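Yeah, one chain of the complex is gone here, protein chain that is, but the others are all in their spots.
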Amino acid sequence: MTFSVAVVGASGYAGGELLRVLADHPEFEVRTVTANQSAGLPLGEVAPHLRSLAHLTLRETTPEVLAGHDVVFLALPHGMSGAITEGLDPQTLVVDCGADHRLTDEAEWATFYGGDFYGAWPYGLPELLHGGTGGYGKQREQLVGVKRIAVPGCNVTAVTLGLAPGLRAGVISPQDLVAVLAVGPSGAGKSLKPHLLASEILGSAMPYAVGGTHRHVPEIRQNLQLTGAGAVSISFTPVLVPMSRGILATATARLEPGVSAADVRAAWELAYNGEPFVHVLPAGRFPKTADVVGANTALIGLAVDEAAERVVTITAIDNLVKGTAGAAVQSANIALGLPETLGLTVNGVAP
Amino acid sequence: MTFSVAVVGASGYAGGELLRVLADHPEFEVRTVTANQSAGLPLGEVAPHLRSLAHLTLRETTPEVLAGHDVVFLALPHGMSGAITEGLDPQTLVVDCGADHRLTDEAEWATFYGGDFYGAWPYGLPELLHGGTGGYGKQREQLVGVKRIAVPGCNVTAVTLGLAPGLRAGVISPQDLVAVLAVGPSGAGKSLKPHLLASEILGSAMPYAVGGTHRHVPEIRQNLQLTGAGAVSISFTPVLVPMSRGILATATARLEPGVSAADVRAAWELAYNGEPFVHVLPAGRFPKTADVVGANTALIGLAVDEAAERVVTITAIDNLVKGTAGAAVQSANIALGLPETLGLTVNGVAP
Amino acid sequence: MTFSVAVVGASGYAGGELLRVLADHPEFEVRTVTANQSAGLPLGEVAPHLRSLAHLTLRETTPEVLAGHDVVFLALPHGMSGAITEGLDPQTLVVDCGADHRLTDEAEWATFYGGDFYGAWPYGLPELLHGGTGGYGKQREQLVGVKRIAVPGCNVTAVTLGLAPGLRAGVISPQDLVAVLAVGPSGAGKSLKPHLLASEILGSAMPYAVGGTHRHVPEIRQNLQLTGAGAVSISFTPVLVPMSRGILATATARLEPGVSAADVRAAWELAYNGEPFVHVLPAGRFPKTADVVGANTALIGLAVDEAAERVVTITAIDNLVKGTAGAAVQSANIALGLPETLGLTVNGVAP
Partner (left out) sequence: MTFSVAVVGASGYAGGELLRVLADHPEFEVRTVTANQSAGLPLGEVAPHLRSLAHLTLRETTPEVLAGHDVVFLALPHGMSGAITEGLDPQTLVVDCGADHRLTDEAEWATFYGGDFYGAWPYGLPELLHGGTGGYGKQREQLVGVKRIAVPGCNVTAVTLGLAPGLRAGVISPQDLVAVLAVGPSGAGKSLKPHLLASEILGSAMPYAVGGTHRHVPEIRQNLQLTGAGAVSISFTPVLVPMSRGILATATARLEPGVSAADVRAAWELAYNGEPFVHVLPAGRFPKTADVVGANTALIGLAVDEAAERVVTITAIDNLVKGTAGAAVQSANIALGLPETLGLTVNGVAP
């Protein structure tokens, strides 16, 4: 059975990547693409890399245009998907790559985003660990058969996957977590901002949203608290570096007393044992982002710094795949009862 | 029917890319990977981006190890495939990504490469145009059912595809061709040479093999002469630029007298009409290499400079895909009677 | 004696580079900086790399603000400097880094730029060769004591320096010149255009102004014709590559009959013998752009391709220094009677 698909926001980077992944998916058929500013243009002009979909024409985003699809993927700036979704059939699977339905706490929404709050949807990170009194399990169980999915923020996915195993197992402290990420500018979208010009980013590394102001911070805390670890405090700093895509998250945590390096490794390996898209590398090996470019893979390297009494985790993902479009398709696969890995490659385009 | 495959030289960039393409091919099963220096290591350690093949172990390249496969892909420095092939069953399909069997003229081999000459094999550029007294057609006709294939040099493919249509149609002169290429360093392989260090290439553009000394020059002439255009003279300069993969070939030629811009466009469009992997962009549009990263696609932009009386063609390919591994698989598909496009994506990983 | 200086357009890339060069110049004192959109901001905020000038405040560009300086440098988009200059004292040295006063031919201006034509000023490329019936010499002779200087276009400088010696000496043909340039995006200025976003340029090479439409084409022809070579025809293609600054110009020309490789080398060496900023590398060696980053140096490599019967020249400059700000200061030094090399480094910031 083939599902008909519409992609909203198809002219942006997230929308383009959704199309790239969907184009090679055997059970999805992209029938409609929309993008308000570019409406009327052929997709081949706006996204010349998408040869197999070049014949499609971008349309305006209206309820009529979106009606009648089995799945609607939204790839929009935050604040726009609430209104659009209201015009859609409740039986349509809506997968939102924006931020609007990620946070469960309205106060956090008000602090970090502002504007109308539309409430949380089932969260599209299948490997997210649940623990503690909420019961042990993984997020994928919450996605079967749902009609609404909120895809995580890309940085959130990298940090969550890197730290959650140790928190659920109780081998690291939920306090004094520190994450610093090397990120490519495609995560910021195709926005015309001076600091995103090539001349500014080539040959340079530049932080942004320093000091806990990044919108992904409350989402990280929300995820990590699901592990049952108690109140989480995390210092989070993203650093723009000169690569178009990719996130390398260095996330560190205090070792709990009496925990051995073997305990640490066991916690992470247990958490992701059998996962198709998340892999813990052997001791002494660490990922680079090129390993996962174009792939729905997260690679995690792990070390214990005995002198500093901290665990160091390195997580590499492609912000546009496992960080956005791949997670969207993986979650949609689950929701629709398809094999979870359908249409998703695990092999990176390296070098 | 599934074909069993061995990849020789699996630890290099060309070998790795062959594996990445083959891993998602529905009719090929990679059974054996060899690499002399890394023999004994798991592939997952040498090529961590190839998650779906991480379980394979690299073996030594011996006739015994290679025996019994339907297809053997060779990804080796030139000068090595002749001896290896002698140990292989004549009924095995051998696809050589090295240079050993590309040139038909032994004197050219002696001048540009040297060492033993093993003779030319059927040439793995299906879209190569034949013309003139040799008869009109395309190279793919020469590949059906063959047991030996020589994959073109990556720069050669870009320049040949860019210029051949105009030569076959007689709208440009075969004299005074000029090609300048922006190329990524992965085309030079994983060799430990000082000028290939990241510190040398980041933030810099650097030519090499200036003045007609590059080994791809005679191969370009050989291809272009197949169009029936007569003796070809071409100035060829590659420039290393800071991108890991990709070739952007700017190839220009003198307009023949009385030729209009419409004649020019018609020649190129006719040549590639219906081709699945080679596309001529509309007037006024030109490709960038990001459009074809990871894809078996060649995009060609075309302009006529009336003042300079020259045609300018811009061809973008991924040197490791359409320039090497994709061409190898495309040609193997033809040789084996499979659909030519099987297992090959046309969509690039951009941005 | 110290000259007081104003820089107009100080918030752009050319303006910033002027300030960087002027800040270490022993005889210039930057007293005023202007930039209309950023007027009122401290320079330290707009250009945080210019620590020694961080105390300056950007002002609006008015005749009153600019009055009373010995030298005014203009770093503006074309079309703006004519009106500004009208408000300045004729005894003030005005150095225009924009295009407004480069072309001598009003028809070329109308074709390639449009808008009001303000006429040509003395041209700020001191090493430009004059020849033929116009008399042999160099452009620096035309700059002594002048009060108006038009700084060349950055691509123009690279191509002119690379080809002029052979044309003046008569060893290459002025017809069928071909130049292809790898250029960094800083040459396009700090403009918010989608194709200049980092995500578009990282990992990619992209041509622009293909087919002879670039505004630098008539300026190149104008320069090369000064050599006395007769009518020039040149195919010119710039290719954006992922480095913030730098131009590597590959410029090729047909050898005139009977010319030897030694004749070729002699022509170039003679042309630049004793030049402080332009150097011909020994046979077999070619420059990379990193060699000249931050320096007022042009490095030229030279080869003769016997088979293609063409000379290939490779010229590397920093588009913002020898291509703009360094040329401006070098020319101003000459105009003011200062040592030509004052305040200008020849050493590049590599790697």
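General remarks:
First chain written, first letter: the chains are A, B and C, and each begins at residue 1.
Going forward, a contact is a pair of C-beta atoms (placed from the backbone, for glycine too) under 8 Å apart; a residue touches a chain by one contact, two chains touch by 3 or more.
Not measured: the values here are computed from a predicted model.
Across A:Pro26, A:Gly135 or A:Gly211, the single residue that touches the chain missing here is A:Gly211.
Checked against the hidden chain, the listed residues C:Ala23, C:Leu41, C:Ala67 or C:Ala266 yield one contact partner: C:Ala23. Checked against the hidden chain, the listed residues A:Leu74, A:Leu93, A:Leu161 or A:Met243 yield one contact partner: A:Met243. Here one chain is not drawn; of A:Val5, A:Leu66 or A:Ala182, the residue touching it is A:Ala182. Those residues of chain B that touch the chain absent from the view are 13, 184-186, 190, 192-194, 196-204, 242-245. In the full complex, chain C touches the omitted chain through residues 13, 16, 20, 23-24, 45, 47-53, 186, 202-203, 244-245, 279, 281, 285, 287-288, 290-295, 297, 299, 345-351. Remark: the residues of chain A touching the chain excluded from display are 176-178, 180, 182, 199-200, 202-208, 210-212, 217, 233-237, 239, 241-244, 246, 248, 250, 252, 254, 286-290, 293, 301, 303-310, 312, 314, 316, 350-351.
Convention: only the chains that are shown with their structure count from here on.
The largest tally of C-beta contacts between two chains is found for B-C. In terms of their C-alpha centroids, the spacing between chain A and chain C amounts to 45 Å. Each chain gets a centre from the mean of its Cα atoms; for chain A and chain B, those two points are 35 Å apart. Counting partner chains per residue, chain B has residues 202-203, 244, 287-288, 290, 293, 350-351 touching two or more of them.
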